[in-house]
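A protein chain is absent from this complex, but the other protein chains hold their places.
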Amino acid sequence: MSKVVVITGVPGSGKTTVVRQALEVLKQQGIEYEVVNYGDVMLELMRERLGVTHRDDMRKIDTGVYREIQREAGKKIADIAKQKRVIVDTHCFVKKPEGYYPGLPLWVLQELRPDVLVLVEATPQEIARRRTLDADRKRDQELEQSIQEHQEFNRMVAMAYSAISGAAVRIVTNHDDRLNEAVEQMVSVLR
Amino acid sequence: MSKVVVITGVPGSGKTTVVRQALEVLKQQGIEYEVVNYGDVMLELMRERLGVTHRDDMRKIDTGVYREIQREAGKKIADIAKQKRVIVDTHCFVKKPEGYYPGLPLWVLQELRPDVLVLVEATPQEIARRRTLDADRKRDQELEQSIQEHQEFNRMVAMAYSAISGAAVRIVTNHDDRLNEAVEQMVSVLR
Partner (left out) sequence: MSKVVVITGVPGSGKTTVVRQALEVLKQQGIEYEVVNYGDVMLELMRERLGVTHRDDMRKIDTGVYREIQREAGKKIADIAKQKRVIVDTHCFVKKPEGYYPGLPLWVLQELRPDVLVLVEATPQEIARRRTLDADRKRDQELEQSIQEHQEFNRMVAMAYSAISGAAVRIVTNHDDRLNEAVEQMVSVLR
């Protein structure tokens, strides 16, 4: 049974850890996933077509060409999913200086056809603490507010992705000292 | 004049009561609606095509077949709406263990072509109290938080349904002891 599960989460959400541990549990149950990073697939396509080798150079590409490669990456991942279960590691929104860009616009969703969209979340306080070691209170508060906004926008656009694609939306909460619960939830989505 | 009004609301929102009373008021003004339950139309189609007779068995159906029947149900309701005004009783999101599924994905909206999407809401406290009779404070707080999240997700996805279909979005608030106001608002939408 093939399946496409998109997994997102802001830096500090602990997405990578939760996925890794969930995959270890599932392996013992005989369930395996191929983990694909959306940005890596795009970079690979850009290397082949345009000779782009650095992630930073991806931004300079013309919008029309960028979107076409974004669409093709979705198609390529959907092709992998014909053979096996796939986890797509990506972002709901890509934050750039000029604004938030949608990671899964309509033309990508039409190729990718995800079954589930997972948002790995934690409280803004937890994420801010995981990101910073210093004790600058003021910067922390600004950071927390920015994280809260980012997570809210991710939820909003995830609901739109769901409406466009029919994929289920699932929130996996990864609180401090409760990684086990997050892993359990992730296992239940992937099983 | 034909019209498709989609009406949604979490259990305990009082959706059914508000609609029933609004229809009584409208009947006296010579305005009638056919009320169609989206899930019932889908179940009927599944009975004809697949021999499915219980709602619980609907979940076991293959995703591709499920979505096709979901689309056909939208078409069937749109056909009814050619003759008369129709209220579609459904959910913004269908909550399942693995996540929230969109009740009105793009391919359903393209068939159904709703004019208005109504969300019947109340405060999480009011809805939790309507659902439970016991006085377990802790469980109540968890329930309230879950209701708040559910209502927020419904709003978010309703905005996406609106962007996809062009339908107007309307919130009808049904507070305790103010049913009359909710009915009045519903009448103004349906008139």
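Letters A and B mark the chains in the order given here, with residues in each chain numbered from 1 onward.
Operating definition for what follows: a residue touches a chain if its C-beta (ideal position, glycine included) is under 8 Å from a C-beta of that chain, and two chains touch if they have at least 3 such contacts.
Predicted, not measured: the structure shown is a model, and the values here were computed from it.
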Selected residue (touches chain absent from view) among B:122, B:156 or B:183: B:156
Can you work out which residue in B:72, B:115 or B:144 touches the chain that's missing from view? B:115
Can you say which of A:35, A:58 or A:106 touches the chain missing from this structure? A:106
Which of A:67, A:113 or A:130 sits in contact with the chain that's absent? A:67
Chain A residues touching the omitted chain (full complex): 63, 67, 93, 96-102, 104-107, 149, 153, 156-157, 159-161, 163-164
Which chain B residues touch the hidden chain? 115-118, 155-156, 159-160, 162-171, 188-189
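In this section, only the chains that are shown with their structure count from here on.
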Centroid of chain A to centroid of chain B, CA atoms only: how many Å? 30
